[in-house]
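Heads up, one of the protein chains got dropped from this complex, but the rest are sitting where they should.
Coming up: chain A.
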Amino acid sequence: MQTKRMTFPGRFLPYALLAPQVIVTLIFFIWPAGQALYQSLLREDAFGLRTTFVGLENFARLFRDGAYLNSLSVTVVFAVGTTLLSMSVALLLASTVNRMIRSRSTYTTLLVWPYAIAPAIAGVLWWFIFNPSIGIVPYILDMVGYRWNHRTSGADAMTLVILAAAWKQISYNFLFFLAGLQSIPQSLIEAAAIDGASPMKRFWTIVFPLLTPTTFFLMVVNVVYAMFDTFGIIHATTQGGPAQATNTLVYKVYADGFVGLNLGSSAAQSVILMAIVVALTVVQFRFIERRVNY
């Protein structure tokens, strides 16, 4: 890794400058991560009196545990649903805004602010709209003959958390899609128009393929978001229920550790999650390198 050609001399100063960040990192990142790794190999008995070394037993148990496998599939459904919904709405809005000339910045402003809303608050907002007794949407659904109840129906609860998570992420995807669209040379689109391609055809054969790098990048970011940043949405609304229907992996780490007090299992889950984050980060970085050369 390069530095400047010319650098400052200094024997202690660089270490002093790095010290604050390195100390915080060691105490609050490296040490807890090491603890999670270590605890994932231990098991405490029911009273917390004796800890025994059990090797990879915690991991083996997890993959035999129906609740954990259920949580894995819940997470996949949730991440795919959130990513698809949020990205397709954002792409539709971004490509429409991109047609506008005078009103572009107004629409942009009106669409970006939900980024600022905390996931937990987004959850509460949608929870309120869909509240079975006083919410507006169940009232409308009731008129068409559907009885909405996210307290008893797992599918309803999943729909609710996906809506809340996707709603909050639209603004982010929108901004990146808009930036991607603006970097597509106008001449390509004009040439296709002269050849008689309709707007739909132009979009699918020229614009969409050229947006692929942005789309891939956003897919990774959205999956990471859905897996890790949506804890607040789940916790503030369904709390993983009904009957584990929205118990995502991140929520389960918390629930098993703090509520269930099963430290070994929770630590093993943490370790698996860390592995997933690392894998996703690697994918993201490798992909970005390619994006530069695009």
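Throughout what follows, a contact is a pair of C-beta atoms (placed from the backbone, for glycine too) under 8 Å apart; a residue touches a chain by one contact, two chains touch by 3 or more; residues count from 1.
By our rule, contacts and distances are computed from a predicted model.
Of the names listed as "Cytochrome c oxidase subunit 1", "sn-glycerol-3-phosphate transport system permease protein UgpE", "FAD-binding protein" or "Secreted protein", the one that matches the UniProt record for the absent chain is "sn-glycerol-3-phosphate transport system permease protein UgpE".
In the complete assembly, the contact with the undisplayed chain comes from A:176, out of A:68, A:148 or A:176. For the chain missing from the display, the contacting residue among A:96, A:152 or A:212 is A:96, taking the whole complex into account.
If you put the hidden chain back, the residue from A:42, A:77, A:189 or A:210 that touches it is A:189. Listed here are the chain A residues that touch the chain not shown: 1-8, 10-11, 13-15, 17-18, 20-22, 24-33, 35-36, 39, 89, 92-93, 96-97, 99-101, 103, 107-122, 124-129, 134-136, 139, 167, 170-172, 175-176, 179, 189-190, 193, 199, 202, 217, 221, 228-229, 231-232, 235-236, 250, 253-254, 257-258, 263, 266-267, 270, 273-274, 277-278, 281, 288.
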